[in-house]
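Presenting chain A:
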Amino acid sequence: MEANELISTVQSLEPAATLRDKVDRPAMSVPKESVPALMRRLRDEPALSFDMLCAHTAIDWHNENRIELVYQLYSTKHRHYLAVFVSLLRDMPVVTSVSDVWRIAEWQEREVYDMFGVLYRSHPDLRRILLDDDWKGFPLRKDYKDEFMLEAPK
Partner candidate 1 sequence: MGLITEKLPGIIEPVPGGSVLLSSMDAVINWARSNSLWPLTFGTSCCAIEVMMASGAARHDLARFGAEVTRPSPRQADLLVIAGTIVRKMAPRLKLLYEQMAEPRYVIATGSCAISGGPFIYNNYSTVRGADEIIPVDVYVPGCPPRPEGFFYGILQLQRLIREGESIRRPGERRKPVLAALPAGITLDQIQAELRELLESKAQVKLGASATAGRG
Partner candidate 2 sequence: MSSWEVKTIAQRAAEAMPESVLAGAGYVLLAVGFAAAFMALMGMALIYAERKVAAHFQCRLGPMRVGPHGIFQTVADTIKLLFKEDIVPSQSDKLLHLFAPYLSMMATLLALLVLPMSPVVQIADMNIGVLYVTAVTGFGVLGVLLAGWSSNNKWSLLGAMRAGAQIISYEVSATMALLVVVMFSGSMQLSKIVESQAEGWWIWRAPVIGLVSFVIFLIASLAEISRTPFDLPEGESELTAGFHTEYSGLRFAMFFLAEFINMFIVAGMAATLFLGGWMPFHIGGFDTFNSVMDLLPPGAWFSLKSGLVVFLIMWFRWTFPRLRVDQLMKLEWKILLPIGFVNLFAAAASVVFGWYFFPIR
């Protein structure tokens, strides 16, 4: 499916979705409330059938006080991509889990929790994945400070 067509289809599913520019792939920004429902429709809609969650990560926009989640979707049937962006408040990053839509999301969300502190509602097993259970802080946040870290000499 062509990019424009893809975007208009997604917009017909979720009117609140807006185009996310400066991305070199079809990309949509959607409000966080619509995440699980929209994601399920993206997967189940025959014309879209995004059956694979390639990667799920986040970007910490420190200055704008928000964390942006990125869902990179791929359809093995139609062979097209879509990136879905969800903005969360940096102080209270809560979103509903999509682990019942794509199996792999369970672990990718755990990683995002581990690195950014994003909390996932109705996640089956939310705990740190890469760091120790008793780790303080979320290292990929821009303001993460750690006694252990060394600044590179300039």
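The criterion applied here is as follows: a contact is a pair of C-beta atoms (placed from the backbone, for glycine too) under 8 Å apart; a residue touches a chain by one contact, two chains touch by 3 or more; residues count from 1.
Behind the choice of candidates: all candidates are chains of the complex that A comes from, given by their letters.
Computed from a prediction, not measured in an experiment: that's the story for all the values here.
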item: Options 1 or 2: the chain contacting chain A in this complex; value: 1
item: Touching residues (chain side chain A, partner candidate 1) in the complex; value: 131-132, 139, 144, 146, 148-153
